[in-house]
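Pasting a structure here, questions to come.
Here the complex is missing one protein chain, while the rest keep their positions.
Letters A and B mark the chains as written, and numbering starts fresh at 1 in each.
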Amino acid sequence: MNKEEMKRTLKKFVKNPSAMIGIGLLLFFVVIAIIAPYIAPPVIPNDADLEKIDNLLNDYKEENKDMILYYFQSYYDTVYGFVEMDYESVKELGQAVEKYKDKEITKDDLIAVIQPLSEYYIIDYSYYQKLTDVDKLDGFLDVINQYKEGTVSEEEFEKELKPFAENGFVTYKYFKEFDKKPEKYIKRIESEVSKKDDLEKSILNSITDEVNSYDQRMILAGKYKEKMENLKVSSDFLNDAKSFYKEVHKTYINSINFDPYLMPNVNMTTQPQPPSEDHPFGVSNSKDIYYGVIWGTRTGFKIGLVVVSIATVIGLFIGSVSAYFGGWIDEIMMRITDIFMSIPFMLSAMVLTTILGTGLDKVMIAMVVFGWMGTARLIRGNILQAKNEQYVIAAKALGVADWKIIIKHILPNTIFPVVVQASMRIGSMVITAASLSFLGVGAPQGYADWGSILTYARDWMLGGGDNPFQFWYTIVYPGTAMVLFVLAWNLVGDALRDIFDPKLRM
Amino acid sequence: MSDKEPILKVKNLKTYFKTEDGIVKAVNGIDFDLCPGETLAIVGESGSGKSVTSLSIMRLLDTNGYIPEGEIIYKGKNVTKMSDSEMRSVRGNEIAMIFQEPMTALNPVFTIGEQITEAITLHMKMNEEDAKTRAVDLLRKVGIPEPEKRVDQYPHELSGGMRQRAMIAMALSCNPSILIADEPTTALDVTIQAQILELMKDLQKEFGMAIIFITHDLGVVAEMSDRAIVMYGGETVEQGDIVNIYKNPRHPYTWGLMNSIPRIDIDTERLWAIPGVVPSPLNFPKGCKFSNRCFLASDKCKTDHPGLETIENDHFSRCWHIDKLVEEVKKVRAGDK
Partner (left out) sequence: MPLVLIGVTLIVFSMMQILGPDKLLSAYVDANKLDKISIEEMEQLKDKYGLNDPLPIRYGKWLGNLVKGDLGWSIVGKEPVTQAIIHRLPYTIELALYALIPILGIGIWLGIKAAIHHNSWIDQLIRIFALVGWSLPDFVFGLVIILFFYVGVNWFPPQNLSNWAETIVRSAEYHQYTKFLTIDAILNLRFDIFWDALRHIIGPIITMSWLWWAYLLRITRSSMLEVLRKDYIRTARAKGLAEKEVINKHAKKNAMIPVVTVAGNMVIGLFMGVIIVESIFNRTGIGRFAARAAQQLDYASIMGSLLFSSVILIVGNLIIDISYALIDPRIRLE
């Protein structure tokens, strides 16, 4: 396609009213998605001390300075206090581990250091447990030897062995099938048991890691302390305090894994509440519909763009390789494509999501796995056609590398239908994902997703009520958002198809 | 030319198409008469408007095509003014048409017989059985072996030449007085071409219909026709008796076409090719439409549009340099050698 043609095509596109409506709607949704944090600010959970600091800073009065400093100190105590307190003993443990590794102290000495720390829950109790259990493996080796010599009966042997197997030190299967093939399994058990040293090493390593993380936290605590001291003598207290607060708050948010896509509960009753000033689209199952619709826009884009682009790339790859090389490669790949096409898309996506577990990423994986075949077939057909074009034959005759021909000559001439198809599929992908959420197998509970909000609506529709239309807002707002979003993509895709499909050009 | 009263008169016919890029003047004022039993050839490259002319006569233009001016008078009635039902009784019955691509011109989902009898039952009011007998007769007449078997076969079961024969049988099924053949042999092998042309000549003798023969192949024209119209850019550039056009071409385009085909009777060192291609209908030069490809073109040709000049009785040419052509041609030939 040359420049002149490109210009004409563009002109046609701009002149096409439905394409423009589609583009306009899309832009609208893009803007909504971008400004979502501003028009529907997520309710960020806050620490009690930090919240007080925030309030005091927002309405700053000179006399509150000490109060602010007090709350900073209080936050320090809750977050870093224990670290400071336990630091010495943890450090000792670290040293003991090093010493033990260098064989300066015995294992009993090490265990004596670990035990109190485990009992006060300063470090995970399992370390103590595992370290002590490891030694029992020696005893187990003895049992094996005795069994070999014949001094221990098989029953006794199995009895001894069982606790080890149950604690995961030996593969359970070996124990279980022991009586079938004793020789084979005894060797395997022996080899596993002899890995005792490795096992111990890995336990010691995780202890060292834990000790090191204490070091990190101590450094953070030191920095915090230093900044607090600076703050006390600061000349521009208000600004310094504000920036310090921001920093602290940020680390706090990071530490609690806050996800703005999870719709917060705004009240205690599941019964929908009609639109009000605070919740302009109403409330359904304690969730603010407005919040869900706005953040659902982001979810929609995420699903549509990610799934379609990955599926398209996979399809492009498979289709182009298949068509270009032909022969048995083509045969095999197209058979595989056929097989995947014989499995109904939505059901297969649903099944795979169920198997992988809940979560938006799982839904997207499932849809990609069963969503690439259309593109593969389309691009294959197009390339087979393009392959016989003069310029490709010429390039081949000149000895241009295969992949270069695909990328330089064939793809640019066959890619437009793929783009058209992709833009048309975004809408249906979003519908499928929403359908899955609607059925309760897609996004997790409370995720900001149009399909999930509509699920709530269904319960209230069939649950009935005296006034038939009282819950209208549970359908209308998320439903409209969804329909417009899908419509936007379809309008654009339809216009693109009209322009690029020479069959329909007239 | 025949002395008989013309059966079809085309006067100043114009056919335009509305497209997104503007109005395309596919045919821009052509005139001719067609007498019963004679063969008129319309010659030109693709895009010259020759096919559109024939479709205009049949009123089979695409929905965006229309006839803003001109008359097509068949047996005293203006085709452009006919009602749809009047037109339908003319189509296939009085004026029949065969198309270039026998592969696509036959409906793949109906048998040959079904497609031929359709017109017979419609126009000749025969019952199915008689119509089928007639269809078999027609197939035999157009030289299809085993017509009783072929009549129940589908188009894809026949070869290209056989299909074109079936098309001809279909066109002749109602004894039309005019047969329009739109490049009937272009898609066929050379040997088959000759057979089909021979067949058409024989059938014309037998049925006595007039033929409008549309082609880009001047060789075919000489064999088939009595008179010829050479079209370029939707206009007649030369028109006249076939002997005149052959022996004494008076338009550089006709001359170019003539010399671009190998001939046994004239000894040339090499073939002549008309430089360039037919421009897109929206990009023709202002003056003479052929001026950008013409070896005689002067400044006048580029600005002023020539009219159709009479050279002698019934021989017309649209060129500013009718007289110069003969001399120039000699010079060019000399230069070649």
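In the analysis below, contacts are C-beta pairs under 8 Å (C-beta built on N, C-alpha and C of every residue); 3 or more make two chains touch, one makes a residue touch a chain.
Predicted, not measured: the structure shown is a model, and the values here were computed from it.
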Residue in contact with the excluded chain [from B:13, B:96 or B:322] | B:96
Of A:20, A:43, A:384 or A:475, which one is in contact with the hidden chain?
-> A:475
Filtering A:263, A:333, A:360 or A:434 for touch with the omitted chain leaves A:434
Per the touch rule stated above, subunit A touches the missing chain via residues 18, 166, 172-173, 176, 335-336, 338-340, 342-348, 350-356, 427, 431, 434-435, 438-441, 451, 454, 457-458, 461-462, 464-465, 468-469, 472, 475, 479, 482-483, 486-487, 490-491, 494, 503-504, 506
At which residues does subunit B meet the chain that is not included here?
-> 58, 60, 63, 84-85, 88-93, 96-97, 99, 101, 104-110, 115, 118-119, 122-123, 154, 156-157, 167, 170
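Methods note: only the chains that are shown with their structure count from here on.
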With chain centres taken as the means of their Cα atoms, state the distance from subunit A to subunit B in Å.
-> 70
